[in-house]
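Reviewing the structure listed below.
For this depiction, one protein chain was excluded, whereas all remaining protein chains were kept in their positions.
Per-chain residue numbering starts at 1, and chain names A, B and C are given in the order in which the chains are listed.
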Amino acid sequence: MSSLQQHDIPADIACCHDYERYAEQILPQPHWHYIAGGSGNESTLKANNIVFDKFGLQQTLLPDINQINTRVILNSERHENPILVAPIAYQQLAHQDGELATVQAANAQDISMVLSTLSSTSLEQVAQYQTSQPLWFQLYIQPDKEHTYDLIKRAEQAGYTSLVITLDAPINGLRNREQRHQFSLPEHIQAQNLQPYSQSVSNQAATGLSSQQVMLSRLLAQSPRWKDISDIIANTRLSVYLKGILTVSDAKKAKELGAAGIIVSNHGGRILDGVPTSIEMLPLIRQAVGHDIEILCDSGIRSGSDIFKALALGANSVLVGRPVIYGLATAGAMGVAHCLRLLKDELQLTMALTGCASISDITIDKIRLP
Amino acid sequence: MSSLQQHDIPADIACCHDYERYAEQILPQPHWHYIAGGSGNESTLKANNIVFDKFGLQQTLLPDINQINTRVILNSERHENPILVAPIAYQQLAHQDGELATVQAANAQDISMVLSTLSSTSLEQVAQYQTSQPLWFQLYIQPDKEHTYDLIKRAEQAGYTSLVITLDAPINGLRNREQRHQFSLPEHIQAQNLQPYSQSVSNQAATGLSSQQVMLSRLLAQSPRWKDISDIIANTRLSVYLKGILTVSDAKKAKELGAAGIIVSNHGGRILDGVPTSIEMLPLIRQAVGHDIEILCDSGIRSGSDIFKALALGANSVLVGRPVIYGLATAGAMGVAHCLRLLKDELQLTMALTGCASISDITIDKIRLP
Amino acid sequence: MSSLQQHDIPADIACCHDYERYAEQILPQPHWHYIAGGSGNESTLKANNIVFDKFGLQQTLLPDINQINTRVILNSERHENPILVAPIAYQQLAHQDGELATVQAANAQDISMVLSTLSSTSLEQVAQYQTSQPLWFQLYIQPDKEHTYDLIKRAEQAGYTSLVITLDAPINGLRNREQRHQFSLPEHIQAQNLQPYSQSVSNQAATGLSSQQVMLSRLLAQSPRWKDISDIIANTRLSVYLKGILTVSDAKKAKELGAAGIIVSNHGGRILDGVPTSIEMLPLIRQAVGHDIEILCDSGIRSGSDIFKALALGANSVLVGRPVIYGLATAGAMGVAHCLRLLKDELQLTMALTGCASISDITIDKIRLP
Partner (left out) sequence: MSSLQQHDIPADIACCHDYERYAEQILPQPHWHYIAGGSGNESTLKANNIVFDKFGLQQTLLPDINQINTRVILNSERHENPILVAPIAYQQLAHQDGELATVQAANAQDISMVLSTLSSTSLEQVAQYQTSQPLWFQLYIQPDKEHTYDLIKRAEQAGYTSLVITLDAPINGLRNREQRHQFSLPEHIQAQNLQPYSQSVSNQAATGLSSQQVMLSRLLAQSPRWKDISDIIANTRLSVYLKGILTVSDAKKAKELGAAGIIVSNHGGRILDGVPTSIEMLPLIRQAVGHDIEILCDSGIRSGSDIFKALALGANSVLVGRPVIYGLATAGAMGVAHCLRLLKDELQLTMALTGCASISDITIDKIRLP
């Protein structure tokens, strides 16, 4: 990581969540609120933050295990940890090293990154840093079909192995907090992947949609339909994960369409305030779709204990978003690596205390339901 | 709006509720507490503020809609939005432009206003500003029957199309907060509609009733009875809406009397502390009275999401009170217009994300019950 | 009230509960904590403060009533209001006029006072101020039987009409807050009724029992037994009310013993922390004992709305304690009178809005159960 900024890890960081207070101090206020905020009254965001504590754990006394193995198979790939870095837009908002810091730190921790369509670094440039860990690409379907397929082709060519299509953000959420602080994207930070497609501003652009929804009808007309999803699945050699699913019926639909997996997510509470937490819906969805489709989960994961609970409730893996960005803001690549390391350590310790030698031992009887 | 004061909209207003903190700063303390306060311990007022968050939303992924239409028919009139400005007394307390600012701003947003009997501007003067949107008149029945019928006749002649009769305020509530701050109506603000009826102070006068209920018996004797309501329905060509209904039996009674509609309301928590929230009672009342009577709803609506939930639970439209007044206090007509605009935008966005192209698509399965 | 101190009522008192913040400022800290505090963690005290808000009210629209009558019969006496002043020890701690201020203010409001055994004014002196309203006497049974019967005889001779025997305080509660503030009774304030019985310090003395319960066994041995209660009932011509009952079985026992009534009470949360609120137990007790025994209720009554709820849940009357003392501390007799007046007014207004013309109309369907 020689080209990256070097930082010291603050001495009082004990868990990855501790990076939040540093990020709040370091970031310009509008950036902070853009990243940390949610939509509406933030009731879903708040629920994300407290729902994990409603599930308890069941310790196993004197477990007869000598080693902890956290390996999982996702997308037929071996992942050393059931953790991915969630797709997060414009990471240069948090730190000038942006996505390049994140991908290198994640690789150093044997963790895969899901790169956002709205990356402030191009997908090709990020792919140069791929090492042992596979890279995944998150796709926002573009108003122009040609652009969408070009993005997919570029991801394929650059070596990305999975396509995570976000379904829940045809338009931006009402992010009141962000608007109150008048966040706007600085000039020098741009959606690099979309530069080739001039004039075509994505619906999902972080800024530009004020409360005046003058363009609502236009946006709706350009929004993807389910047919677009099945077309993509049929026309890419990448595995497709559908992200933003919160109901049993949408999960079943994803399975019927041939998705490799679904990502149970409420987009970190950033789209429609009032939707449920991922963790509430996860067991219902797992029960409905069975075990021949992968289920990933995000929104609210802040500790190894949270990861453990998500796995116990039916997830194959989790994605972690904001904590990574808070680590990035605080200490660049070092912060990201440390943040991920803390999550891994906590997961292993939780497994040790609950008597789980491997991920498949993490079953629902290891947690206490609310 | 040339005769109205011009104001700037504060840059950090992201939703209509954000006007509240401005209003609190701008208004004289007694006025603020008169407007914002409720009765007793304010337990109903507090419940109004939190009950909506207990209902979640259900997003629809990739909805196949191109346009959002918010039109509804109320009182056989076309309303562009399922929103009315609630009847609010003495709007000059909030801003010198008072009801004239509100009616013009509402009209500009294609929203109808319900003018209060206790308007600080006469109903005739307000009616001069009627444009495309119908005007409704809220009636407090007067101690002297002749005055009541004179008010109705004046409303008819001035072009109001509906009569909203308030049933829940035969006497003022125990507004402890208001009394603690020794609110009294300033000399220059008066119930203009009641000027012709000298000596006849309405029971509902905002002031004058201290805790010493020396006149309780007299007030009770002069209070309206159900017979007065049926007499009015029989003797006006205006459609009659009965406001303040919170029980199934009263809703049924309203229907039997031939009311055009009912307004489920706890009067913004200002009359009897301890009564339920509108939103709790709404589905029970809709189920009991069926669909051949209109149900409107107020008390606690602070966002487009709240409007959506009320509609999903059975309302044909909502009324919005305090937020409008907070917008008025902050930025006059501009504030009212902006406040209403934000509500409309939020409603449309919520409809888009839940896959509702028109108001009739907003059904109970779009929300998550507590 | 010519011999009493004259005070102004603070202008921002809107309900009797508003006196609390004045009392907190006016009283010496130890006195304040002695009066306001409860036992242990104050969980029962806190429950008293919030339990009433769990019960809602049901408004009656357009009630056909012309007058509100709050008269009740208690102990075969006509009481103009279903309110008594609860027995409270050492009222000179709150104000130099002490019990004399309270009794006169209560009489002026047509409300009866229950004088405490631990009054800082003798029962004979208080009785001189009896007017239209009957006076009741609260009895702490004394270690020496002779003293107990002497107290009863004195109460009879002085014209008291009822004897309220407190059952729940054989020893003081663990009033941690009071001890933290090192409350002790000032020299000049004494239990005047007990002066004749030298050497005989009541178990219930407000002070002197530190956490070191060196005398616990002695206290227990001297504590009253049920046999003492039945003996007193047999040997006094006063009606006997048993105070401190919180269970169905104790209520039934009281009825069997021939008590005129019971007082459902947790002693204002001052004895055993963790006991239930009166209002929770009230309907169960009423159901168990039927309607041929009077049930009074205290602990937590702070408004006319609270009184209404207690009556709806089965009480014939309530007793009000701390608010009276807060009124006394703030404005002497004027404060007490004003406090009681506010309660009466609130009760009447609540009755008007719920359509209750008389106390017997206050039935359980007028409230909303939690």
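Here is the rule we go by: a residue touches a chain if its C-beta (ideal position, glycine included) is under 8 Å from a C-beta of that chain, and two chains touch if they have at least 3 such contacts.
Please read these numbers as outputs of a predicted model, since none were measured by experiment.
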For the chain not depicted, the shown chains it touches: A, C
Full-complex contact with the absent chain, from C:K54, C:H147, C:H181 or C:K252: C:H181
Among C:S223, C:T236 or C:S358, residue touching the chain not depicted: C:S223
Absent-chain interface as seen on chain A, which is shown: 11-15, 18, 53, 55-59, 61-68, 303-305, 341-342, 345-346, 348-350, 352-354, 367-368
Where the missing chain touches chain C, by residue: 40-41, 43-44, 167-168, 170-171, 173-174, 176-182, 211-213, 216-217, 220-221, 223-226, 228-229, 244-247, 250, 271-276
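In this text, only the chains that are shown with their structure count from here on.
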Category of the chain touch graph - line, ring, star, complete, other: line
Interface sides of chain A and chain B: same vs different residues, half threshold: different
Relative to chain A, chain with the most remote C-alpha centre: C
Distance between chain centroids, defined by C-alpha means - chain A, chain B (Å): 43
Whole-Å separation of chain centres (CA-atom averages), chain A against chain C: 61
Multi-partner residues of chain B (at least 2 other chains): none
